[in-house]
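Of the protein chains in this complex, all but one are displayed in their positions.
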Amino acid sequence: MAIKRRDFLKLGGLTLVGTAASAAVENLLIKGEAKAEGYTSAPESLKGKRWALVIDVKKCKENQSTCGFKCIEACNVYHNIPNIPDPKKEIKWIWKDNFEHAFPEEGTNKYLVEKLEGIPFILLCNHCENPPCVRVCPTRATFKREDGIVMMDYHRCIGCRFCMAACPYGARSFNWYDPRKYLSKVNPLYPTRTKGVVEKCTLCYERLADGKVPACVEACPAKAIIFGDLNDPNSEVNKVLEERMAIRRKEELGTGPSVFYLID
Amino acid sequence: MYNANKVIPGIIIFILFFTAPIWLNFGRLEAIPQPELPKGEKKCVESKEYMRAYHMKLLDDWRKKAIRENQYIYINSKGEKYRISLQKTCLKCHNNREKFCDRCHNFVITHPDCWHCHFTKEEAKKWQ
Amino acid sequence: MALPKPDELLQNVNLNRTPSQHWMDIKTEFKPGTYCYAVEPQVMKDLGLPNLGSWQPHDEKWPLPENWKEIVRDAIKTRMERFRSFKLFMDICVRCGACADKCHFFLGTGDPKNMPVLRAELIRSIIKGEFSTFAKLFGRFAGARPLTEDVIKEWFFYFYQCTECRRCSVFCPYGIDTAEVTIIMREILHELGIAIDWAMKPVRFSHFIGNHIGIQPHTMKEIIEYLVADIEEITGVKIEVPFNKKGAEILFVPPSGDYFADPGIYNFMGYLILFHHLGLDYTISTYASESGNFGFFNKLELAKKLHAKIYEEAKRLKVKWILGGECGHMWRVWHQYHNTWYGPVNFLEVPKSPITGTVFEHAKDNKIIHICEFTADLIAHNKIKLDPSRNDHVIVTYHDSCNPARAMGFFEEPRFILKHVCNNFVEMPENTIREKTFCCGSGSGLNTDEYMEMRMRGGFPRANAVEYVHKKYGVNHLACICAIDRAVFPALMNYWVPGVDVCGVHELVGNAIVLDGEKERTTDLRYRPLKGKEEEV
Amino acid sequence: MNVGWSLLAVIVLLLIPWIGVGVLGLDSLFGIVIPYACFLVFIIGLIYKMIYWAKSPQPFKIPTTCGQQKSLSWIKHSRLESPFTTWEVVLRMFFEIVFFRSLFRNLRAELQGRRLIYGSAKWLWLGAILFHWSFFIILLRHLRLFTNPVPEIIQGLDFMDSFLQTLGVPPVYITDVLIIAGLTFLLLRRLVDPKVSYLSHGSDYFPLFLILSIAITGVLMRYAIKVDIYGVKHLTLGLVTLKPTIPDVKIGTIFYIHIFLVSVLAAYFPFSKLCHMVGVFFSPTRNMANNNRYVRHVNPWDYPVKYTTYCEWQERFRDLLEQAGLPIDDEWCKEQQQTQKTQ
Partner (left out) sequence: MIEKALRGSKKYWLWLAFLASIIFIGFLCYLKQWKVGLGITGMSRDVSWGFYIANFTFLVGVAAGAVMIVLPYYWHNYKEYGKITVLGEFLAVAAVLMCMLFIFVDLGQPMRALNVLRYPTPHSVFFFDACVLSGYLLLNILCGWTVLHSEYKGTKYPSWLKPFIYLAILWAPSIHIVTAFIYQGLPGRHFWLTAVMAPRFLASAFCAGPAFIIIAALLLKRVANFDPGKKAIEALSKTVAYAFIINVLLFFFELFTSFYSGIPSHKAPIKYLFVGLHGHAEWVPFMWAAAILAAVAIILLVIPATRKNEATLVLGCIAVFLACWIDKGIGLIVGGYTPTPFETITVYRPTLPEIGIALGVWALGFFVLSVLYKITIEVKKSKELVVKYNGILFKK
């Protein structure tokens, strides 16, 4: 009796397995799922190996009374950067400061200080060649792209702020609060950030994808910010740097900043 | 039956507990909301069935491709190309969060945190 | 039937090895020393119970009646209708195995059918196989099997290998009580006429004569008078013992083991000394001369029969309330069954200690009190003159007897007494005492000599704990409040832990009480010299 | 053997809706008819079971006392382990059912040579707690598919359960992880521990495999093989509002597999050991107070028994009693005879 029952079960089981196998081929379970053909980049997008910015300090000095620091404003507006009154909790992607603060280790050289007195230095993420922030990030939420941009993935950031400790340039900001309360003008084409993540300049990666230069570069009326590929010998940045004298912030730390300041 | 004074209330509690879903709806049942599809647009980046089940996965893939691999164009199963951007592409058509996204999401209680960063134009007006 | 040496006995016990055969395929083997002899037919006849004539368990073919299957099926059905516990326990076991290594018989034998879950499965499988169509269909997969003669043999073997100690019930997440299953299974076997001799003969004695041992009234009086003489010799005080005294305040019912056998008699001397010291108005009855109840080990109806005498006697003697001696299963019956059987007991009064005035509120309906409750109350009120140094030759540990522990919750009272009557009290390891206490291995009517090997195995966990404190702290006395314990522990201790004596709690009380006008004692109640008095003896 | 058959049974059960819906397109059979039928079996079956147990009385008050009884006023009474009042019994049952108190006590005995040692053994308790609590929370959480609007409390529960956003979108339910961990432990324990393995029937493995496959199909449906949850709620809400419909959009077959396995579990529940869910409330060793000397418990089928009365006994030993100088009480016997006559 028992044997008979077992045989029956076995037989039934086999039939079922066979049917199911053929059915599985028809992709039963995942009905409706489509397979995308793939992903690509747009033909018009700007492609480079190491994007860099060259800031002509002289032009900044000359035009500071008239330009209205359009570079900063354009960035703030474009990226929905909140305007937080408390300087301790500020979010800054691009901002200005004086020479002594921007280059503190040169601050004891009073002759240099005198010469560069009164010049607004436009500061932002240096998109270092060897970025310490990327090195320390435990989740690879901040990482270096192939084109040299030091990028942020806000979906992955856990808000540990190790990158802020590691960045020697103070280029990173943390969302201590929900930033939306501090927005006055909103660009609907760009998302805001959520509280608890670190953010910084991303060199307008999504503008590059659309074939546009970064917002600050575009906005500067004096064309004082030059954008280009450092790896491309024919790029404008390379030409300018070959001709003129440029310094980088905290050169001695070996981070290899991609933002140059023309000081002659 | 013995101990009926305890067993019968027990049975009633048992029935009430396992039929709770019926009673919880009692007198407060709301109609099943219909998400309002964008007017004018006939199709999404993929088929309706796929989008209904898999849109979140698609968005997640989009993010990884765009942010981490610098690939900003999605080619769908029919070979059509779309610019990857929640703000620029998705929300262009689905421009009403309340009538489209929230209707379903509130109905089935899935609260993705998309809206912490992303937003529709309409919404932005409120907190500007 | 030579009993193996202690070290040999455990050689083949491995708690983590199971037989390769399915348990349903393993036939029961009746090896000498592991089973009790079948009841003599005359005993059953005298009590008006069915019997199988002359047979023994090791017989190849048991003389079961023609319609045995029907009898068993009907018996099961009746029990299912009568006992919710049984019905429920048959349904809700999930076989989680928490009980597996809790049974002392399993720990001493390694036989998986001694795991409480499988012990219950012996009947559960039959209920499934006989009454459930579904389970019948799936057979062994669902744990069902047909009823065969081998099953009856297996039942006999394993349900007379459970001492109804309830240790498994403590650990079961649903409180499944194998003792309850065993009680009912023994009843079912009884309906076929199957019982064991050693558990049935005392029932017959108790039924017809009044106590398990069959001591007739005049003999009882004589024995007690001997004990009184001993007391006089040791203490110099003459004690009067009232028998069948009408109008006494309290009826005292001890287990017969206490006035019959060593070391129970010393305990009995302890009771007498205590009562005399208090000047208590009590009486002992030669009619209700047994507080233990072997009926309980066979059939609940028998249990009820045997103890009915106590209530008639209480009524006849017009006492106010009843005091019970130190006995184990007796207190399970008295505490959990008496009030249901004999209540409402409105011819007695709510027990009140005539010495301290304490009203025993918790026994207000049943009107019976445990002697340890009574004594602990006296000590707490400082009503007894005690000299604990008289027990200084004793290093005592306390064995919680299963039934008072797990069917009554009796833990602190005896400890409180011990603490006041002796100076050297040591507890056994914590997982072997209180509600986790181990059975002596011979409870529920299994303390017979033909069963010695199994007794030693079943008592092993308890003995092992005693051995531990014996070696570590020099414990030389095992105190207990159970007559069966006192009867079986000497053999068990002798086998596993030579050098440990067994005593009752009130024996130590008797040693410690300072009677009015007594002479200076040089020995304890056993005529052993007291500490520091060795030379005087 | 038992394991294999149980696994096979579950696989067969899995294939039924797979073919039924995937090949034959019997959506309404598997989405409506079977769930309704099985739910009814579950409810009626368990009610039947409760009445079945309640039909037998509990003749004696037999609580297992795991702590000091209430006796003398100065002795500390253990309320939970040896309850005296109904309230204490309720507390005991509460701890038993909610925290598995008895299992928490578990020990593990080992025989080392001639020494028995007892170890603490809380793993079974932990596995059981993980499994049962997760199951319960998952059950409650599923109310989000059966109510509209969903009660706040259920939403809160759902939020707390999916608090960890680690496995990407959607956030992982902690209880999903825990129930699978708990079930896996319980299963492995049954397979690995020789004692438990020996005493297990096929019917012990079957529910484990069944519940495990319910959990796994649920997890798959959430994280990998996704279904249109809007459509799912259409269906489930239709079920509880007694207006069952199969939504126009095809829901993935995995959903039907999931709901079919749940239905099987529901139907299997009352007729298996799983009925311990309600059975535990009936357990006389736990749900009775340890106070039989204080309050009398009545046995409805109690009957008088014939015993040796004093008079019969006195007649038998009359001579011996007289010789020993023990009193003879004829008065009592007369009284007894008279009362018998009047009766």
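Note that the chains take the letters A, B, C and D in the order they are written out, and that residue 1 is the start of every chain.
Methods note: a residue touches a chain if its C-beta (ideal position, glycine included) is under 8 Å from a C-beta of that chain, and two chains touch if they have at least 3 such contacts.
Note that the structure is a prediction, hence the values are computed from the model and not measured.
Student: Of the residues A:Val136, A:Leu189 or A:Ile247, which one touches the chain left out of the display?
Tutor: If we include the chain that is not displayed, A:Val136 is the one touching it.
Student: Of the listed residues A:Tyr169, A:Tyr190, A:Phe227 or A:Phe260, which contacts the missing chain in the full complex?
Tutor: In the complete complex, the chain left out is touched by residue A:Tyr169.
Student: Consider the whole complex, including the chain that is not shown, and state which of D:Arg105, D:His276 or D:Arg296 touches that chain.
Tutor: Per the contact definition at the top, the residue touching the missing chain is D:Arg105.
Student: For the chain left off this view, which of A:Arg50, A:His127 or A:Arg156 is in contact with it?
Tutor: A:Arg156
Student: Under the stated touch rule, tell me which residues of chain D contact the chain that is not displayed.
Tutor: Listed in rising order, the touching residues are 104-105, 110, 112, 117-120, 122, 163-167, 171.
Student: Given the full complex, what residues of chain A touch the hidden partner chain?
Tutor: 87-90, 92, 97, 100-102, 104-105, 107-108, 132, 135-141, 156-162, 164-170, 173-178, 194-198, 250, 253-255
One rule holds in what follows: only the chains that are shown with their structure count from here on.
Student: What chain is the most remote from chain B, judged by the mean position of CA atoms in each chain?
Tutor: The most distant chain relative to chain B turns out to be C.
Student: At what distance in angstrom does the C-alpha mean of chain C lie from that of chain B?
Tutor: Averaging C-alpha atoms per chain gives centres 68 Å apart.
Student: Measuring from the mean C-alpha position of chain B to the mean C-alpha position of chain D, what distance in angstrom results?
Tutor: Distance between chain centres: 37 Å.
Student: Specify, in ascending order, the residues of chain B that touch 2 or more different other chains.
Tutor: Chain B, residues with two or more chain partners: 2, 49, 52-54, 113.
Student: Provide the list of chain C residues touching at least two other chains, using ranges where the numbers run on.
Tutor: 84
Student: Could you list, by residue number, the parts of chain B that touch chain D in their complex?
Tutor: Listed in rising order, the residues of chain B that touch chain D are 1-4, 7, 10-11, 14-15, 18-22, 24-25, 28-30, 32, 35, 48-49, 52-54, 56-57, 59-60, 104, 107-113.
Student: Show which residues of chain C lie in contact with chain D when the two form their complex.
Tutor: Where chain C meets chain D, its residues are 6-7, 10, 13-19, 23, 80-88, 91-98, 100-102, 107, 112, 115, 117-118, 121, 134, 138, 140-143, 166, 169-177, 180, 207-208, 210, 216-218, 221-222, 243-246, 286-287, 301, 304-306, 308-309, 312-313, 316, 335-341, 343-344, 358, 360-366, 368, 373, 376-377, 380, 405-413, 416, 429, 431-432, 435-436, 460-461, 464-465, 468.
Student: Write out the stretch or stretches of chain A touching chain B in their complex.
Tutor: Touching chain B: residues 31-42, 45, 143, 145-147, 151, 153-155, 180-181, 183-186, 188-195, 205-206, 209 of chain A.
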